[in-house]
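Beneath this line is the structure, given in structure tokens, with notes to follow.
Only one protein chain is missing from this complex, and each of the others stays in its spot.
After this line comes subunit A, so read on.
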Amino acid sequence: MAYLSMGEAHRRITDYLGRFSDAVSSQDVASLKHLLSLSSNSPSLLSLADALNLFQDANRLIKQSDKYSQFAEIVVPLFRCLQNYKLNNLVDAYHAYEKAANAFIQEFRNWDSAWALEALYVIAYEIRVLAERADRELSANGKSPEKLKAAGSYLMKVFGVLAGKGPKRVGALYVTCQLFKIYFKLGTVHLCRSVIRSIETARIFDFEEFPQRDKVTYMYYTGRLEVYNENFTAADQKLSYALAHCNPRSEENIRMILKYLIPVKLSIGILPQDWLLEKYNLVEYRNIVQALKRGDLQLLRSALEEHEDRFLRSGVYLVLEKLELQVYQRLLKKIYIIQKQKDPSKAHQMKLEVIIKALKWLEIDMDLDEVECIVAILIHKNLVKGYFAHKSKVVVLSKQDPFPKLTGKPVNA
């Protein structure tokens, strides 16, 4: 490690202070945001941290000059944060950053124009990321992780500041997205509701005004919420929007969107092509798609079992389970086609026994009652047109279009 002299440390500190105050006075957000971006691990910030740890009396420097002391509320805790960050005390670093962030937001309120919005974005991002790391440190030490929740409260405050009539309001969506990330991570997804309400119903916000990137993120998260609530039409809309407007080069983001969009599309009867699954590494859906195409119930069940953990974790398991009904429809349709080839005049009558046999070939044991039950369900949900006769143990299919397609609507109740 290079030897750091006191003089050099002093120089680095005053250099930073100078850049900070210059950035603010000339409203230079590009410079300002670099000065706040801890997690970028930029060499200048890290070397500043070294300097602070050596010098240990930066506060005096700050208070000495008028130019710097006006930002003391922000910079003093920021320096403390840097010091702790470098020493890997993330909980203390978080505390200090939160303090600096609070002071920043007070100043931000007083600035008329929205020039500092990008700096605010940096702060919002940093606070979340720092909180996550702080929580990891807390957990590792056997304590209760609560910093991320605190970060959420801070961001709600920021949201309140931005939710006004002025030009600053376009920043609200970015903050919303950070909040979503926090709530999803904490599992307190119900808290998203109030923010969503504000964004979607408050008259000050015009959705189209927000930056593209934020709109995509927003639609991704709200789309996911719709998936959990099983509103497939809304989920389709939102996730498709996100997909359509997402940067085609950010493959990871596309993959994340598809991970949720695919189950939604499957539920409304639209199957993805294999190259899509291949390209974005979503091969866990491959067998499911196959099962739907072939009417292979066993394949569906084994695919669900094989990737059970993954699907449960992402929360799409229950959605995929319901695809069973479409698989049954496909199976019956295949039997119908085969019967039609053998004897077109009798094809529309399907003995339940035949269905049982087909299922047996798929290594699934079902008795007559269960098959009849499934047929009743399919008829009710309009996946099959016809009726069943209990006494004769037969399904009589409609002569016209006995297996209606889903045509983009979810299987109805």
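Just so it is clear, a residue touches a chain if its C-beta (ideal position, glycine included) is under 8 Å from a C-beta of that chain, and two chains touch if they have at least 3 such contacts; residues count from 1.
One rule holds for everything that comes next: contacts and distances are computed from a predicted model.
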item: Protein name (UniProt record) of the chain left out of view, among "SAC3 family protein C isoform X2", "Signal peptidase complex subunit 1", "Mitochondrial import inner membrane translocase subunit" or "Ubiquinone biosynthesis protein"; value: "SAC3 family protein C isoform X2"
item: Hidden partner chain, touching residue among A:Lys149, A:Arg213, A:Arg294 or A:Lys351; value: A:Lys149
item: Full-complex contact with the absent chain, from A:Gly187, A:Pro248 or A:Pro344; value: A:Gly187
item: Residues of subunit A (touch criterion as defined above) contacting the omitted chain; value: 139-146, 149, 184-190, 227-230, 308-309, 312-319, 321-322, 324-325, 369-370, 372-377, 379-381, 386-392, 396
